[in-house]
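What follows is a structure written as structure tokens; I'll ask about it next.
One protein chain is absent from this view; the other protein chains keep their places.
Up next is subunit A:
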Amino acid sequence: MLLLSQGLRREATLLLQDAPEVVVQKLIAGRHDPLPAAWLDTLRRIRGVSSARGRLWGYYYDPAIKANYTLMVAPERGLAADEIVVGAALARIRQIGVGDYLSLRAADGRPLSLHIVGVLDSASELLGADLLLLSETGFRQLFQLPPEVYTDAVLTVRNPREASTVAGKIALALPASRPILRAEILRTYDAVFHWREGMVFVALGSLLLAFLILAWDKAAGLSAEEKREIGILKAIGWETGDILRMKLWEGTLLSLTAFLVGYLLAWWQVFHGGARLFAPVLKGWAVLYPDFRLTPAVDLQQILVLLAVTVLPYIVATLIPGWRAAIIDPDAAMRG
């Protein structure tokens, strides 16, 4: 769980490195509203802004597969009005490919038939699983969007360290705007994955508690055979300290081995096995789950914390009964 959410946070951070530094939205009554094209000129005039570009994107619900597509205009692709590029997961689930047609229902109720000219690389699936790229004309036709508005605007700033100052100037110049900084998006992703991680931890809490009780019980109670063995060791010349040292080594080796095997299995499961166990909870809320592999990562601090909460209690749990058994009189062995 920790590995998966850490991997997802890391992946999101890497991907958002290339995201625009500032995104500007228009708000009406606290809700997102199309941004007037005239705002772009105002934004370009603000000191510190090097460029401002209007973006067109939105969501489309496809009742055929009960999934939401993310639609985006990609001017750099030079698509014609009836041409689209689709995400790998979308193509997979709709069983369509290059050369096929995808029919969408426009906002005025008319069907819009779009010619697929490309499928997005599966390497970009984290971002593009449910993505549909189209031309500006196609997008405006589909959603019946007037030509003088955009979904939002993206800005680049001359000095990225001044992004928050620029955001302040935007809020002053355009009071109905909401500037969003890249750092804020990163923080939101981080919080979302932390929140989901926490939710699963709560759900697994009872299971963990049951496991801890079982582990404690197994570790804390010595069997009659173990007590007999400790008695023999005392009788043949071992001191209480020797027995405690042996128990310490035994507990450390056992719990460390179990920890390492468990960690390696979890690591393999998350980074090579597709994290099938927790992926549905952590990966997203869409129907079109992206199929991607996380970049393997190891966090030393996380390992140390896990060690502290698993290995140390086990060692302590084995030492106490070991000590209790080791202080018996050595003549007990002589008496059977």
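Criterion: contacts are C-beta pairs under 8 Å (C-beta built on N, C-alpha and C of every residue); 3 or more make two chains touch, one makes a residue touch a chain; residues count from 1.
Operating definition for what follows: contacts and distances are computed from a predicted model.
Asks: Using the UniProt record as the reference, specify the protein name of the hidden chain from among "Succinate dehydrogenase", "histidine kinase", "Integral membrane protein" or "ABC transporter ATP-binding protein".
Replies: "ABC transporter ATP-binding protein"
Asks: Considering the whole complex, which of A:Pro63, A:Pro146, A:Pro175 or A:Gly237 touches the chain not shown?
Replies: Only one of A:Pro63, A:Pro146, A:Pro175 or A:Gly237 touches the chain omitted from view, namely A:Gly237.
Asks: In the complete complex, which positions of subunit A touch the hidden chain?
Replies: 225, 228-229, 232-233, 235-240, 242, 329-331, 333-336
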